[in-house]
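Missing here: one protein chain of the complex. Every other protein chain is in place.
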């Protein structure tokens, strides 16, 4: 593809917008990163009542500025990519569209809070930028380790949810509405708050029996946090080890040579 | 056993209900899983006062529907198993019975809250379904690792409980009833809430000395969470390694040779 | 020593009270364990105002019962040990004395709350019982791992304390007395509560700047909990590995043979 795209303006544009190897591509990525973060900061600040009241015109001007820039970028992406339809319906294509639509919609319907949140989804666009950089390797090690342990983690979460529902129901009986345990769903919510050691304190057991059961839940929660940690650590150790130790001596089949080894440390054979 | 059960209707039923290898068995498991979760959701929602007031007839109808289906399933299990008595008095047999009794009981005695919670125990029936699937292997790795570290964890919990009782008593003296530390059991409850980093805030130290001791407890709790994590991680690494390193000697069937072994360490046979 | 002590009554007593190999010694340990736990439970319940008011005579009778039994035990220990002076001034000798003194003191001076707490120290006597049992090995693995990482943990705690003091001082400036940050020590207390993820909520930042700094502290606290966990896990892995893999082949000096190996897996030499 790189061969085909080489000379025309459209091809150059493609390399700048979609890739990160050229100097232009890197500059483009940095500008885009700054614009996305700035636009999310503006959306956040706009939600503060006092600030919106005082600076509404400035917020609107900034928002239109960001929207116009992102619209130009979106159109350039469609123009430069060799497969526009595929891009438009790809995950990042949808996110790109979603991040400009709310401002245009606010012209037609009164700009509601909900549109505000859709704008925050712009943050997801940062993921694409990092996909192009050195962070990708580290991210892959992390996500590979997480993917490898996904079944174990599902078993763990399933067990935790079962515990949480049963303990929540028992707490509902023990404590009752007087201490804020007004229903089983609310008691389950309390159990999750306690087991994960968050502990808001908006609902807290008041009876001795409830406090004894709560103590068990806390110690259990404190202990079983070891399980996901153990799972992820084991997977990471393995994925790390695999990356390091996969050189085998073709002479004696000794494994575990460092990546910079020239000779087999077992038989002295030149690797 | 599979050989004996092969042809009759009862045998086919057994394979559908108790096993998961056949297509019918898989469909049965999925339907059962959905029914169990739906019935627990209904029980939970029924406990919300506003919902119960508004939709009581619907809840009752749904509850009778689930109960009848689970009763049919229970009878079919007794009918199809070759050892009905053993099934009835097995753990899962008891859970199956417990999950249908409350609704029938509510005909005789007024349906109390306690019966509500017994219904939630239906969740335990999910464990049987997963026993039949691929999750079982992962679950075994987890539970083997936990079993292997059970003595270490008991020593750890014993130490934590001793610390908690002593610190709780000292806090009772330092803070006293004015800050909510009205008795030693309550102070112990506070210490558990603090050491496990839950921190409701329903009781919190108010005196400088109490806050200094609380700071020590927090830093200690923050640090000793490393201990169960370390225990579980080490056991998981070992159980993982054992699963990987199960090279078997073709001569003496000794297991557990390292991947780079040249000779069986048991009989000296060249691998 | 066992040789010398063999035949007299005093020697038999020594083996029952101080050791755990004989049947009598095991029975003695179990009775002592039950008595200690029961006496601590009684002390705890006595601190609950309602219970003390209702059952004071029973509590006092129980307390005198425990004290007389522990006094007899203490005197028998002094009588049976070959080195009474050494026992009396040993750590456990002091704890044994401390656990009976408060009740006698309450005859002379009015039984204050402080004496209540001294009684709780009886719990420490449990440590001696477990020293004699199979738990000792597991406890040694844990405590060896903790001892080996003590310097690393001290560096870690030192760094955490420095962060906590500096962040606490800055929060005192940012938030001030209005949000409950009335002094630097109180702000440091808040920082510890936050960094360790306890989060009572008795003091919480109210200004935007304070909440931003608090967010940093929380994410930092959430992240650096990885450090003690990592330290302990690494030490445990090593202490585990050392226990397992210390058999070396005398022929080829290959390390890492399993404990049940008969032949070197590298050269086939009989171990």
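Per-chain numbering from 1; labels A, B and C assigned in written order.
Note that a contact is a pair of C-beta atoms (placed from the backbone, for glycine too) under 8 Å apart; a residue touches a chain by one contact, two chains touch by 3 or more.
These numbers come from a predicted model, not from an experiment.
Enquirer: I'm checking contacts with the chain that's been left out. Which of C:31, C:75, C:94 or C:173 qualifies?
Expert: C:173
Enquirer: Among A:32, A:62 or A:160, which residue is in contact with the omitted chain in the full complex?
Expert: Among A:32, A:62 or A:160, only A:160 touches the chain that is not shown.
Enquirer: Could you tell which one of C:39, C:81, C:194 or C:239 touches the chain left off the display?
Expert: Of the candidates C:39, C:81, C:194 or C:239, C:194 is in touch with the missing chain.
Enquirer: Across the whole complex, list the residues on chain B that are touched by the chain not included here.
Expert: For chain B, the residues touching the absent chain are 197-201, 229, 233.
Enquirer: Could I get the residues of chain A that touch the absent chain, sorted low to high?
Expert: 40, 43-45, 47-49, 113-114, 116-117, 120-121, 123-124, 126-127, 130, 134-135, 138-139, 141-142, 145-146, 153, 157, 160, 185-186, 188-189, 192-193, 195-202, 221, 225, 228-229, 231-233, 235-237, 240, 256-258, 260-268, 270-271
Enquirer: Provide the residue numbers of chain C that touch the chain removed from this figure.
Expert: Counting over the whole complex, chain C touches the hidden chain at residues 151-152, 154-156, 158, 162, 165-166, 169-170, 172-173, 177, 182-185, 188, 194, 197-201, 204, 208, 211-212, 214-215, 218-219, 221-223, 225-227, 229-231, 233-234, 237-238, 253-256.
The rule we apply is simple: only the chains that are shown with their structure count from here on.
Enquirer: Centroid of chain B to centroid of chain C, CA atoms only: how many Å?
Expert: 28
Enquirer: Which whole number of Å gives the spacing of the CA centres of chain A and chain C?
Expert: It comes to 40 Å between the two C-alpha centres.
Enquirer: Which residues does chain A have that touch at least 2 chains other than itself?
Expert: 197-201, 229, 233 - these are the residues of chain A that touch more than one other chain.
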